[in-house]
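Beneath this line is the structure, given in structure tokens, with notes to follow.
A protein chain is absent from this complex, but the other protein chains hold their places.
This part shows chain A:
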Amino acid sequence: MTVYESDLPGVGKKHEVELGDGARLVIVTHNSGKREVFRRADADSDSEKLFELSDQLARQVGTLLEGAYFQPVQTDKIETLLGGDTMLEWVEVGEDSPVAGKTLADSDLRQATGASVIAIERGDRVIVSPGGDATLEAGDTLILIGPSEACRDVASMVRGD
């Protein structure tokens, strides 16, 4: 990646980033801190303005792009990829879930989908490697492992939606 930097007297600084397909990303940093981001499809074409950010917002977006920062967001679904197509997934048992009140063996999750429950989080207690007789209750969080598609199937079934 090549970055070209040039001064814009009276305005600020300009950085051009080669995108690889001949296009360039042009970032104009105004003295006021405002950033304007443009794209030039090729050397001959004019810059198309993509968006504009305030100084603070630009820094936050920048660290996000860098992967150095994220604001934890509450989600009901957290996925972690282990490699290959295997996923770890957290899923909460919903009030109307068909598996609520059943034991793990009765719910038949593994046979039906191919994903296994490796732990159950209940309040501040964690049941590790639950046996077939472990009961699933509404409000439990199941930690699943398995192929991503299987995890998704189990998740939608367990959530009860």
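Here, a residue touches a chain if its C-beta (ideal position, glycine included) is under 8 Å from a C-beta of that chain, and two chains touch if they have at least 3 such contacts; residues count from 1.
In this section, contacts and distances are computed from a predicted model.
According to its UniProt record, the chain left out of view corresponds to "Cation:proton antiporter" among "Probable glycine cleavage system H protein", "Glutamine amidotransferase domain-containing protein", "Cation:proton antiporter" or "Aspartate carbamoyltransferase". Residue in contact with the omitted chain (choice from A:46, A:66 or A:95): A:46. Although one chain is not drawn, the whole complex shows that of A:31, A:63 or A:129 it is A:31 that touches it. Within the complete assembly, residues 6-11, 14, 26, 28, 31-32, 36, 38, 40, 42, 44-49 of chain A touch the chain that is not shown.
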